[in-house]
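My questions all concern the structure below.
The complex is shown incomplete by one protein chain, all other protein chains being positioned as in the whole.
Going by the order they are written in, the chains are A and B; count residues from 1 in each one.
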Amino acid sequence: MIPAAFEYAKASSVDEAVKLLDKFGEDAKVLAGGHSLIPLMRLRLAQPKALVDINGIKGLDHIEAKGDKLHVGALTRHFAIHSSDVIRDKLPILAEVASEVGDNQVRNMGTIGGVVAHADAAGDYPTIALMLDADIVTNRRTIPAKDFFKDLFTTPLQANEIVTEVVFPVANGPHKYIKFRRRLFDWAIVGAAAQKVDGHWRIGLTNVGPTPVRAKAVEDALGKGAKPEEAAQHASDGLNPAGDLRASPEYKKHLARVLTRRAIEQAQ
Amino acid sequence: MANGDELHPIQQAFWDEHGLQCGYCTPGFIMAAAYLLEQNPNPTEDEIRRGLEGNLCRCTGYVNIVKAVQTAARTMSSTPARKTQVTAGGN
Partner (left out) sequence: MAVTQLVGAKIHRREDPRLITGHGHYIDDFTRQGTAYASFVRSPVAHARVKSIDVTDASKAPGVVGVYTARDFKGQLAGTHPAAPAFVAEKKYVPERFPIAEKEVTYQGEIVAVVLAESKGQAADAANMIQVDYDDLPVVMDLEKALAKGAPKAHEAGPDNVCWDFTYTPLDLTEAAFKEADVVVKERVLQNRLAPVPMEPRGVLADYEGFDKKLTMWLSSQNPHFIRLFVSGALGLRESQVRVISPDVGGGFGSKISPYPEDYLVPALSRMTARPVKWIETRTESIQNSTHGRGQFYDCEVAAKKDGTLLAMRVVQYVDVGAYHGTFGAFQPVACLMAGGGYKWKGISARTVGVLTNRVPTDPYRGAGRPEATHLVERMVDLVALELKMDPVDIRRKNFIQPEDFPFTQNFGLVVDSGDYDKSLDKALELAGYAELRKKQADLRKQGRYMGIGLSTWIELCGFGPSAATAPATGGIALVESAQVRVTPTGAVIVYTGTHSHGQGHETTFSQIVADQLGVPLDSVELRHGDTAEGTSFGYGTYGSRSLAVGGVAISKAVGKVIDKGKKLAAHIFEAAEEDVVFEHGNFHVKGSPDKSKAFGEVAFASYGMGLPEGMEQGLEAVAYFDPPNLVWPFGAHVAVVEIDAETGSVKLEKYVAVDDCGNIINPMIVDGQIHGGVVQAIAQALYEEVVYDESSGQLKTGTMIDYLVPSAGEIPPFILDKTITPSPTNDLGVKGIGEAGTIAASVAVINAICDALSPLGIKHVDMPATPDKLWHMMKEARK
């Protein structure tokens, strides 16, 4: 449980962080909240040569509504997202999701940028970002969420590229995120999100494949007037989830259908 | 957290309610409880259980830990002077 030796540098600006990443090269990792990276390092499943700590960068934890967009800085902690009045007003589903991430210790340290960049299939924010067509903004470019989550732990981010903010559309209509898990602090076995945007449902699923999934078939069925229980039957269309210790592929697909229906029914 | 020999109300409550057995997880639970009560001075039982979700205990079955937090919340809300100390402890 002792990580391999690594170099450590703390950046005070995005530019400095990029320079440090350039200096350390491919084997460097960005350290934000550290709640995914450090456990992996302790188990020596990750052995980066260097860590570039971006926690000292000021101004990366902003929460701002600008017009019909909500800008959330990459270093914004889950707790801040959960307790932000702006988010509760402009995109309440995000506050709801933040309150369900990990436990208090994780929520006080973990960041939205870290979750997005890590691209774990069980991450909750990626589902919301994908479903709502959010943009992932880095020091170099803006990447639409649909192009960002390419595969398990795989994004288009370059070695010296840092996520700086996530830009969501404002959406404060009926919404619900249901996270099915064994223990309160666990990752989702399956998660389902429902959000009404301009009179149309958006449906997202967590941990039913290597990337978050937008359940377009459900959205379309609902658009054509199907009842939630009918539409939700399409939640598993095209899914091919991997089984794990907690759930078989079949069960995950079943959960996707059940949770989707419940999310739509319970959305408010 | 203790002030000399005077225990913090959370420590006192863990003692009073038998909120520990082997004691190994106890400092973590006391700090988690301090944070929880700082955020929410009058938590419901469900809120306490949720607030402690990040800490594991293998001895107590959590029953008396939850009781201890309830007791501490009562003591602290009836003696406001102690509240500031929790902030110090919680940070």
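General remarks:
Just so it is clear, a residue touches a chain if its C-beta (ideal position, glycine included) is under 8 Å from a C-beta of that chain, and two chains touch if they have at least 3 such contacts.
Not measured: the values here are computed from a predicted model.
Every visible chain touched by the undisplayed chain in the complete complex is listed here: A, B. The chain that is not drawn here is touched, among residues A:Val86, A:Leu184 or A:Leu239, by A:Leu184. Along chain B, the points of touch with the absent chain fall at residues 1-2, 7, 11, 14-16, 18, 20-27, 30, 45, 48-50, 52-66. Annotation for chain A: contacts to the undisplayed chain at residues 1-2, 4-5, 43-44, 103, 180, 182-187, 245-248, 250-251, 254-255, 258.
FYI, only the chains that are shown with their structure count from here on.
Listing the residues of chain A that touch chain B in their complex gives 102-106, 183-185. The touching residues of chain B, when paired with chain A in their complex, are 32, 35-36, 49-51, 53-55.
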